[in-house]
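Report on the structure given below.
Left out: one protein chain. Kept in place: all the others.
Showing chain A:
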Amino acid sequence: MTSATPSVELAIETRGLTKRFGHQTAVDGIDLAVPRGAVFGFLGPNGSGKTTSIRMLLGLATATSGDIAVLGQEMPGRLREVLPRVGALVEGPAFYPFLSGAANLRRLDTADPGASSATRAARVNRALERVGLTHAASKKVRAYSLGMKQRLGIANALLVPRELLVLDEPTNGLDPQGTREVRSLVRSLAAEGTTVFVSSHLLAEVEQMCTHAAVMSAGSLVAQGTLDDLRRVGQAHVRVRTPDVADARRVLAGLGLVADRVDANRTAADRSAADRTATDRFGAPGDPNADGLLSAPLADGAVAAETIVAALVADGVRVRGFSVVGASLEERFVALTGEGFDVVQ
């Protein structure tokens, strides 16, 4: 550890955690802070580095650089003390197909030197019961469906009481019923005081079961906080379409709103470059009759929408379009990670 000792308040803490595969940077200097007791959603599209981060947290892969603390102890240095207190599902379940579900759990339980063999059978049964697999306990895993394997994987994470559960895409391959069951299982575990770190590429899932979230995009951590925090950043916006951009901006400023020009769906990052070369349907800058699109964040209850329109019109601004765009995590997620199915390289 280069800096201060790891905080005991955090179940997971990383500083500048980085993993490179050859030239490719899979995880790029992320600073995670997962509070104890949280249900923490680790959100990001496929290939954004979630599983790679989890492998480093669990000591399966070594970080190229950066520090990790799990449950207040340095990883992978204190792996022996930390891991018995952590249950994990990493990159899907994996089992011996020629053994039964219960025999698989017994096998993985013996791998933990701290797990008592006297209570093993009872703990295996309890874990199977918790994920609803009691009836399939003696069936060979070869004959399990993907959803059943997923449940067995979660059962494996629950073999002993854990302080932290790391679940990598736990609802993959589950039917809607199974997904609901996982959600309620996570909630009940959280209620018992277990910190749950759950990765997902589905926003809806995180929204439904998490208290906190972090968003990954192409290996970087682009946002982190409580769900409310994240929603707050993605607050409502007013959008004004008008040729009188400068006047409109002045009027909005008078109402305490800071407007940005967001022509043609461009994001803030590339807008200045676009302005220099703009020849799109909004016309070149300087054409007095071409429309511009302004957007201003609208704090809750700051100014009423109708007041804004009235002020604009009163000032002679030619308002050709006006809307209030609501806040949603969805929008925020898309803004952070990009739209569509492109796998980030």
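Please note the rule applied: a contact is a pair of C-beta atoms (placed from the backbone, for glycine too) under 8 Å apart; a residue touches a chain by one contact, two chains touch by 3 or more; residues count from 1.
Here, contacts and distances are computed from a predicted model.
Per its UniProt record, the hidden chain corresponds to "ABC transporter permease" from the list "Cytochrome P450", "ABC transporter permease", "2Fe-2S iron-sulfur cluster protein" or "Dihydroorotate dehydrogenase B (NAD(+)), electron transfer subunit".
Taking the complete complex into account, A:108 is the one of A:43, A:71 or A:108 that touches the chain left out. Residue-wise, the contact with the chain that is not shown comes from A:61, picked out of A:10, A:43 or A:61. By the touch rule set out above, chain A reaches the unshown chain at residues 55, 58-62, 79-80, 83-84, 86, 88, 90-99, 103, 106-113, 115, 156.
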